[in-house]
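Please find one structure pasted underneath; my questions will follow.
All protein chains of the complex are present and in place, except for one that has been dropped.
Our next item is chain A:
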Amino acid sequence: MGQLLAFLFKYRAFIVFLFLEVLCIWMIVGNNDYQRTAFINGASGFIGSVNKTSRNIGDYFELSRVNEELATENARLRALLLSQMASEVTLDSTEQVSIVADTTDTVQYVLRQAEIVQNSIRNANNFFMINKGSRDSIKPNMGVMNSFGVVGKIRSVSERYAEGVSVLNTKNPVSVKHVPSGRVGTLQWGGTNPKVSDLFYITPDVTVQEGDTIVTSSYNAIFPKEVMVGTVASVTEDANKTYLQIKVKLSVDYGKLSYVYVIENLHKAEQDSLVETNPIDQQ
């Protein structure tokens, strides 16, 4: 017994070292996986506010660019609205125009504006934080996009902040569609270049050309269908000719994210519950 204690005492530094490393590994495994635990959520309040202060300073330098982006988007939306009305009214009419919606059921997606307060693009698994939380009815698994395309999805929410998994995350696949052919594949980031992502599971019989548009597919309850994702940058066949290796140039510049929309799918609960009533089909 005495020898054992002497042994332990002699190697106490190494034992403490092992203990601390095991503690760290436990934290890494417990907190860096896909769904983060409550611990970081509680801390997000303070960390979020520090991030926000630091972000506020940066905001001033981006104002002109953000303004320009918003103006461009406004113009696009206005053009869309006018093209919808064109059949009924002329541009110079002073009549009031009401847009008719049949029932409330026609509204499936609600968009909420938010600002990115913290963002990373240089890690293999990137995350971002927005300045809206449970107080603004943000919930986990809501999609996030901006005027250029898909940004990511919300992972955890605190009272005033929410944290999202970026598309630039090797563990965040997105279901996407190749527009000319209508084929559905999976977009998953390779972990290196923040401007390019990989598209998997498109078979070689599909003609894919550089410049083809890639949008979100309708096979998910997070994003509306046909939200812009990017364009094809290069296509090669893999060694055993099972699938094409497609690189997609992402339409969103993740290094310059500032204002985003959080998408709530009002039908999500219904869609999910239908899946859960048929447990055999899951996988």
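In the analysis below, a residue touches a chain if its C-beta (ideal position, glycine included) is under 8 Å from a C-beta of that chain, and two chains touch if they have at least 3 such contacts; residues count from 1.
Note that contacts and distances are computed from a predicted model.
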Listed names "FAD-binding oxidoreductase", "RNA polymerase sigma-70 factor (ECF subfamily)", "XRE family transcriptional regulator" or "Rod shape-determining protein MreD", matching UniProt entry of the absent chain: "Rod shape-determining protein MreD"
Sole residue of A:Leu8, A:Ala124 or A:Val275 that reaches the chain not shown, by the stated touch rule: A:Ala124
Option touching the unshown chain, where A:Val50, A:Leu63 or A:Leu274 are the choices: A:Val50
Residue ranges of chain A at the interface with the undisplayed chain: 12-14, 16-17, 20-21, 23-28, 31-32, 39-40, 43, 47, 50-51, 54, 58, 118, 120, 122-125, 127, 163, 170, 191-192, 194
